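With one protein chain removed, the remaining protein chains of the complex are shown where they sit.
Chain lettering (A, B and C) follows the sequence in which the chains are written, and residue indices restart at 1 in each chain.
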Amino acid sequence: MTAWLGWIPALPLFSSLVLLLVGGRLGQRLVTLLGVGSVLGSALLSGLLIADFLAEGAAVTTRQLPWLSSMGLEVAFGLYFDGLSAVMLGVITGVGLLIHLYSAAYMAGDEGYARFFGYLNLFVGAMLLLVLADDFLLLYLGWEGVGLCSFLLIGFWYREPANGYAARKAFVVTRVGDIALAVALLIMIQQFGTLHIQTVIERAQLQWLGSDWSFWVALLLLGGAVGKSAQLPLQTWLPDAMAGPTPVSALIHAATMVTAGVYLIARTQGIFLLAPRIMELVALVGALTLFLAACSALVQHDLKRVLAYSTISQIGYMFFALGAGAFSAAIFHLMTHAFFKALLFLAAGQVILSLHHEQDLRRMGGLLRRLPFSALCFAIGCAALAALPLTSGFYSKDAILLQAYGLHGGSLAWWLALAGAAVTALYSLRLFLKLFFGEAVTEPSPDMRPTLVVPLALLCLLALFGALIPQPLGAVFAPLAATEVPAAVHGAILIMPWLGLVTGVLLWRYGRGFRQRWSDSALARSWRAGWGFDALYDGLLVQPLLLLARLNRKDLADRPVQFVAWLSARGHAWLSVTQNGRLRRYAAGIALGAVLVLTVVTL
Amino acid sequence: MESQGLLIPIEHGLLFAAALFCIGLAGVLTRRNLLFMLMSLELMLNAAAFVFVLAGAVHGNADGQVMFILILTLAAAEVALALALVVQLYRRRRSLDIDSLDGMRG
Amino acid sequence: MTLLELRALLPLLLVALTILAAMLLAAFCRHRRLLFWVYQLGLLAALLSLGGNLGIQAQGLEVTPLLRVDAFFGFFAALFILVAMLVGLMAAQYFGRREHLAVPLEESYVLLALCLLGALVLAAAQHLAALFIGLELMSVASFALVAYPCGGAPASDRLQLPSLEAGLKYLLLSSVASAFLLFGMACLYLQTGTLAFARLSLPPDSTASGLLPLAGLAMLLIGVAFKLALAPFHMWSPDVYQGAPTPFTALIATLSKGALVVVLLRYLLLSQALQIEQIATLLMALATLSILVGNLLALRQDDMKRLLAYSSIAHLGYLLVVVLAAGQTVSSEFALQAGAFYLLAYSLTTLAAFAMISALSGGGDENRDYRLHCYRGLCWRAPCLGGCFMLILLSLAGIPLTVGFIGKFYIFAAGAQAGLWWLLGVVVLGSALGLYYYLRIILILLQQDDEVSDLVFHNGRWLVYGLTLLLLLLGIYPLPVMQWLPLL
Partner (left out) sequence: MSLVLLILIPLLGALLVWLAERWRTGFSRVLSLAVLGLDALLLLPLPHQAPAGELWWLQFRADWLPNLGIGWHFALDGLSALLLWLTLFIGALSVLVSWREIDQRVGFFHCNLLLSVAGIIGVFTALDLFVFFVFWELMLIPMVLLIAIWGHENRRYAAIKFFIFTQASSLLMLVAILGLVFMQYGQTGVMSFDYEDLLRLQLAPTPAFWLMLGFFVAFAVKLPMVPLHTWLPDAHTEAPTAGSVLLAAILLKTGAYGLLRFALPLFPAASADFAPLAMGLGALGVLYGAKLAFAQHDIKRLVAYTSVSHMGFVLLGIYAMNDLALQGALMQMLAHGLSTAALFIIVGMLYARWHTRDLRQLGGLWSLLPRLSGFTLLFALASLGLPGLANFMAEFLILAGAFQRDWPITLVAMLGLVGAALYALLLVQRSLWGATVPDAKVHDCSPREWSVLASLAVLLLLFGLHPQPVLDLVQRPVAAILAEPPAPNPGGTEPLLQRASMERLP
C-alpha cells in the first residue's frame, strides 16, 4: 500500500509536464481527460490510503531517494503520511477534483486551455509534495512551486497588464514570507545539520528547552506561514489575486494554497509549543486579521473581493485556533472552510458567467427567480460561512471558539473572534441579499449548465454534512484537557450569528438611506481598501524603490571611471599645449626643468 | 681642499663661471636671431670649459686643460654644422628668426 | 698599447676603418649599392671580432684609463652594431626608390658608422672624458642625420623644411644640454680631482662644500636626462622624431638612448651615486614624471611618429625603474640583467615599429603622411601587415607572448625585488594609460569602412616580417638571450 504514496504527487506532476510540453497539439477532450484524470487518480489513491490509515492508524514513510549530500547536510526525497497529511490529502484531492471538473466546463473554449490545465496540475502536484514532504527542503520546494503556480495562474489572461501586475505582486509578497521560512531552515541546518522534519522536531524538544532558538525559529516559521496564507501583515496580495480565473481563486486562494501556512504551523507544532509567546502572537495575528478582513468584506463592491476578504478572515480563525492551542479544531475548520468556500467561489463563477463577466455587486440584484440553483448554492454557502446551526461551518467555528475559550478565554483575541463571528454573519447575509433580492439590473442567461451542476451539488452536500467526516488527528495532536465552559459563554457563541443576521435584515429593510450614507463614508472607503495597508506599503517600499531605480539607471559606480577618463583627457589637452613647436619654448622648458632638478637635489 | 698655488679662492672662480653660464642660457632663451643664439651657446660651453681649467689648476694636473681643448673642438664642430643649417634656413626664409620654425606642434 | 689591448679594441677599430673606407668611396666613386655593402660588411666584421675576443671580455680589460672592455661592453656593443646594421638596411629601403629626388645616400653611411662608433665608445667608457667624446661623437653625427634630406638638391619645401627645423632644434637644444653636462662634469672633477668614474662620497656635514658634488651630479643628470628625453626635458623629441626621416628617427630612438642608458648604469654603479638619498629621489621623480607625461601626451595623438616619440618617453621612464633598482645592493645584478633585456626588447620593438611605418604610410614618396586615419582598415586590406602591426603594438603595450611583455615582466621583477612599490604603482597606472592608445590604434586598424584610403605600400616589408617574427620568437622562448645577459 505504501508504495503508492509516491504516485499521488507524481501523477499530477507527470500530466502537467505532458500538458505543458505538447498540450498545444492535443485536442480539448484529451487535455481534459489528462488533466482531470490525473487528479482523479491521485484522489482515488489517497482515498484508499486514508481508508487504510483509518483502519490501522500507523504513520507511513516512503523510501528515501538521495537528493543532496554535501559535507554538512544530507537531504533526500522522502514522503511522510500521517493523520494530518491524510486530512490535507483528502481536502486537496477531493476539492481539487471537483474544481477540475468545474473548470473543464468553465474554461472550455479558452485558447490557453491546455496551458491552464498544465498549470493547475502542476499546482496540485506541488501542493501534494508540500503536504507529504518528509524533509523541510522538499517542503520548501513544494512551497515555492505552489507560489510559482499561483503567479502563473493569476497572470493566466496575460493580455491584461493589470493581471500581470497582480501576479507579480502575489509572488513578491509571498517571496518575502518564503525568505523567513528559508532563514528558519538555515538555523535548523546550523543547529542540527539535517532538515528531516521528524528529527528536527525531536531534537528541538531535547536541545532547545531553555534557549530562545525556538522563539526565533517559531517566529520565522510564522513569518513564512503569514506570507503564504495572506495573514496580517502580508495579506495585501490576496484581494488582487482575484484577477485570475474563478476556478483558480476557488482552488488556490480558498481551498488549498492559503491553508499551507496553517499546515506548516500544525506540522511544526512541536517547535511552537516550545515558544508560548509566539503561540499568543499567532492567536493575536489570527484574531486581528479575522476582524479586519471581516470588516473589509462588509464594504466590498466586487463579488470575488468579498469572498477573498472572507477567506482571509476564515484563515484568521484557523490561526487564532492554532495560537490558542486548539490544533485539531483548526484543521477541522480548515476542511469545512475548504468545502463551503469552494462552493461559494464556484457558484460565484457561475453567476459571473451567466451575467456575462459582470463582477460588480451594485449592478447585480434580484436574481432569485432567474438563477434558482445558484441561489440555492449561495444560500447553503452563506449559511455555512455564517456558521448557522446544522451546517458544517457551525460545528467547526463553535469548536474553535469553545476550545479556545478553555485554553485562552477572556483574552482580547477571543473577544475579537467572537465579534468576528457576528460580522461574518452580517457580510454573508449582505452578499446574499445584494445578489438575489433588490431590483434586477443586468439580464442573466440561464444557469443550469449540466457540467457545472454536478460539482456544485456535491459541494453543497459537503458544505452541509462535511462536519460528519471523521478526522484521524488523534495520533498527531495531544488531546485537549476538557474544561467546562460556563453556559453564558456557550449561549453567547450560539447567539452571535443570529445577532448578525437580525441586524442585516433590519438594515436591508429599513436602513436604505443609512446604508447609502455608510458606504460612501470615509471609514467604509478605508475598509474597502483593505484598511490602507496597500497605500502604506506602496508609499513605504514600492515608490522609494522605483524612485531609486529611476535615479540610478546609469549606475553611479560608473562615475569614478568616467572621471578618470575625463581627467586623463584634460591632462592630455594641457600637456599638448606645451608642445607648440617653438624652440625658445623648449629651451625655457629645459631651464625650468634644470631649476626643478636643482631644487629637488639641494633641498 | 685648500688651494695650494691659487691666488684667488675657488668660490670666486665658480661664481664667475656660473654667472657666465647663466648669461649664456639667458641669451639662448631671449634672443630671436639664430646667430646670437649660437654665440650665447658658445658662451655656455666656455663657462663649462673655464671650470675645467680652474679644477685642473686646483688639482695641479693637466686633465682640465685637455678637457678644455676637447670642448673647443666640440664647439667648433657644432658651430660648423649649425652655420650650414643657418645658410639653408636663410635661403628658404630670408630671415634668421628662430620662431618662424614652428611647423611641427601638437 | 700591448697587442692584447689592440685586440680588445678591434671592434672599434674596424668601425673606424669602415668610416674611412665609406668616406673615401663617397668621395671618389659615388656608387650607392657598393657603399651599402661596405658599410654592412664592415659592421659584420666588427661584430665577428667582438665574438672573437669573448675571452678578453670575460675577465674584463682596462684599455687606457678611458675605456674598459668587459662582458658588459660585449653585450651592448653587439646590440648596437646589430641595430646600426638594421638601420642601414632601413635607410637603403627608405631612400631606395628616390633616385629622381637625388638625395645622396652615400654620406648617410658615414654618419651612421660615426654614430655607432660614438655608441661603442660610450658602451666601454669608464672615464668622464670618454663619456664626453662618445656622447658628442654620437650627437653631432645624429644632428647631421636628422637634417639629412636638406643636404640634397633644394627640392620642395614640403620635404626638406621639417627635417631642417628638426635638425636645428635638435642641435641647439642638445648643445645647451651638453653645456649642462660639461658644467656638471667640471664640478665633479673639481670635487674629486679625477675624471675617472670614481666613488662619490658626500662629506658628512652638508656644508657649502657638500653642495658642489650634488650640484655637479645634478647638472650631469640634466644633460643625460635631456638626451634620454626624460620628462621635463622631453619637449624636443616629438618634433625631432616627426621631422627626421624615419630610419634615422629609429636610430635616435634606439642607439643614442640605449648607449646613454648603458653609460648611465656604469657610472651610477661605479660611483655608487644612488646611495645618496637626494639623487635616488631625483631619479624617482624623473621616472614618475616621464611615465605620466609620456603616456598622457600620447593619449589622443594622431600622428604615428609623434605617438611613438611619446611612448618612447614613457618606456624610458620604465627603464629608470631598473636603473633605480640597480642602485640598491640587494637587487643590483638582477636589475642589470633586467635593464639589459629591457633595452633589447625596447630596441627590437621600436625598430619594428619604425620599419612598419617606413614600409607603410599615407601620401606618396615625398609627402609621407603618418596620421592614424591613413591606417584604418589595414587588417582587412593587408592581413599579414595588419597582423604584424597589431603584434608590434601589443609588444609596445607589454601583452604576453611578445618580447615587450618579458621586458615589462623584468621591470616589475626588478622593481619588486628592490621594493620600489610606489614606482611600480605609477608603472601600472602608466601602462593602463598606454593600453588605451595602443588599443585605440588596433581598433583603427580593424575599422571596417569601404571608402578607399590613401595608404601606399613602400618596399621594406620583409624587414617588418623578420622583425615581428623575431619579436614573437623572443616573446615565446627568450631563454637563449637570457643566458647572454651580462653582469657588471
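In the analysis below, a residue touches a chain if its C-beta (ideal position, glycine included) is under 8 Å from a C-beta of that chain, and two chains touch if they have at least 3 such contacts.
None of these values were measured; they are calculated from a predicted model.
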{"item": "Chains in view that touch the one left out, judged over the entire complex", "value": "A, C"}
{"item": "Options C:L424, C:V456 or C:L470, residue touching the unrepresented chain", "value": "C:L424"}
{"item": "Residue, one of A:G27, A:P66, A:P446 or A:G474, that touches the chain absent here", "value": "A:P66"}
{"item": "Option touching the unshown chain, where C:C29, C:C384 or C:L443 are the choices", "value": "C:L443"}
{"item": "Which residue of A:N552, A:N580 or A:T602 touches the chain not shown here", "value": "A:N552"}
{"item": "Of A:W7, A:Y158 or A:W415, the residue in touch with the unshown chain", "value": "A:Y158"}
{"item": "Sites on chain C contacted by the missing partner chain, in the whole complex", "value": "380, 394, 399-401, 405, 409, 412-413, 415-417, 421, 424, 427-429, 431-432, 435-436, 439-440, 442-443, 446, 448, 478-479, 482-483"}
{"item": "Chain A residues that touch the omitted chain in the full complex", "value": "20, 24, 66-73, 137, 140-141, 144-145, 148, 151, 155, 158-161, 163-165, 167-168, 171-172, 175-176, 178-179, 182-183, 185-187, 189-193, 203, 206-207, 545, 548-550, 552-553, 555, 557-558, 561"}
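What we mean here is this: only the chains that are shown with their structure count from here on.
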{"item": "Distance between the centres, which are taken as Cα means, of chain C and chain B, whole angstrom", "value": "26"}
{"item": "Centroid distance [mean C-alpha coordinates] between chain B and chain A, Å", "value": "96"}
{"item": "Set of chain C residues in contact with two or more other chains", "value": "168-169, 172, 176, 238-239, 301"}
{"item": "Interface hub residues of chain A, defined as touching at least two other chains", "value": "576, 579, 581, 583, 587"}
{"item": "Touch list for chain A against partner chain B, complex", "value": "576, 579-584, 587-588, 591"}
{"item": "Interfacial residue positions of chain A with respect to chain C in the complex", "value": "568-569, 571-572, 575-576, 578-579, 581, 583, 585-587, 589-590, 592-594, 596-598, 600-603"}
{"item": "Footprint of chain C on chain B - complex, ascending", "value": "1, 10-11, 14, 17, 21, 24-25, 28, 34, 37-38, 41, 44-45, 47-49, 51-52, 54-55, 58-59, 61, 63-64, 66-67, 70-71, 74, 77-78, 81-82, 85, 88-89, 91-92, 98, 101-106"}
